[in-house]
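Removed: one protein chain of the complex. Kept in place: all other protein chains.
Moving on, here comes chain A:
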Amino acid sequence: MKHILDLKVITVEQISVRYVLLKLTHPSPLPEIFPGQFVEVRVDSSPTIFLRRPISVNFLDRERNELWLLVAKVGSGTRSLASLKPGDTLNCILPLGKGFTMPRDFERMLLVGGGVGIAPLLLFGKLIKETGATPTFLLGARTAADIPELDNFKALGRVMITTEDGSLGEKGFVTMHSCLKTENYDRIATCGPKPMMMAVADFARKNSIVCEVSLENLMACGLGACLCCVEKTTQGNLCVCKEGPVFNINSLLW
C-alpha cells in the first residue's frame, strides 16, 4: 500500500559539493520499502518547481525509524531539497515502483553504482547482509569526492572503486575494473548514469549474467497514471514509475 506522509527532517548532511544526505522520520513506523523503490517528494509550492521529484530510497534504519534520501544537487528542485533544515517537513508519497530482485541462495551478486545511482545499493546491501551473505559493491565516479557514504558501504561488505581521474580505486569506468576479469558473478544490479548502465548491461549479456538496471526517466505522477515516464520494452511502452524503475535487461530494447 502507498502512503502520503509528512516526514520530518532530522538531519541534513552536506556530504560534498554535489551531495546532501537527508534523514527523515515519522511518528508511526515507516512502511516496508524494498531496495530500488522510490519516493515522490513535494519540494515546495513555488511556481517553477511545480511537480514532485522522484528520489530513490537510500536506506531505511528500522531501529531509528529513519528514511534516508541521497540527493545530488542537479537542478532547482534538488537544490531546494538540499536547503531543507532539521525540523522541516517533507511531504512524501511512498513506497513507489518495483525494486530489485533479491539474489537466491549462493548466487554471486555484484551491486554496481555510479554517481548518485549508488543510493539504492546501500539499502540493497543491508538486506543482502541480513540474509547472511556479504554484499559486493563496485562503485564508480568521476573523482573520489563524488563517492558519498563510503564508510556506510564498507561497513556492509566488500567495496571496489573506480574513478575517472584515478583519485581513488582503479582508474577508469566501472566496466574496466579488474574484478570483472578475475571474478565470476551470477547476478548484477546496477543504478547510475544511463551510459554506465548500458555498458554494464552489455558486459552482463556477453557473460550471460542476470542483470537488472534502475531507470530514472522524467516523470510526473509516479503512480502509473500520466504515462509520461515510459520506456520502450519487449512488452511495449511501460511506465518506469510503476512497472519499474527496475527492469531486467532482457525486457529492454538496449
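To be clear about the criterion, a contact is a pair of C-beta atoms (placed from the backbone, for glycine too) under 8 Å apart; a residue touches a chain by one contact, two chains touch by 3 or more; residues count from 1.
What we mean here is this: contacts and distances are computed from a predicted model.
Choosing from "ABC transporter permease", "Phenylalanine--tRNA ligase alpha subunit", "Dihydroorotate dehydrogenase" or "NADH-quinone oxidoreductase subunit J", the protein name stored in UniProt for the chain missing from the display reads "Dihydroorotate dehydrogenase".
Across A:Asn65, A:Thr101 or A:Asn217, the residue that sits in touch with the chain not pictured is A:Asn217. When the omitted chain is restored, the residue from A:Leu168, A:Met198 or A:Leu227 that touches it is A:Leu227. Touch with the chain that is not drawn comes from one residue among A:Gln14, A:Asn207 or A:Asn237, which is A:Asn237. Contact residues of chain A toward the unshown chain are 1-4, 42, 47-52, 93, 217-232, 236-237, 242.
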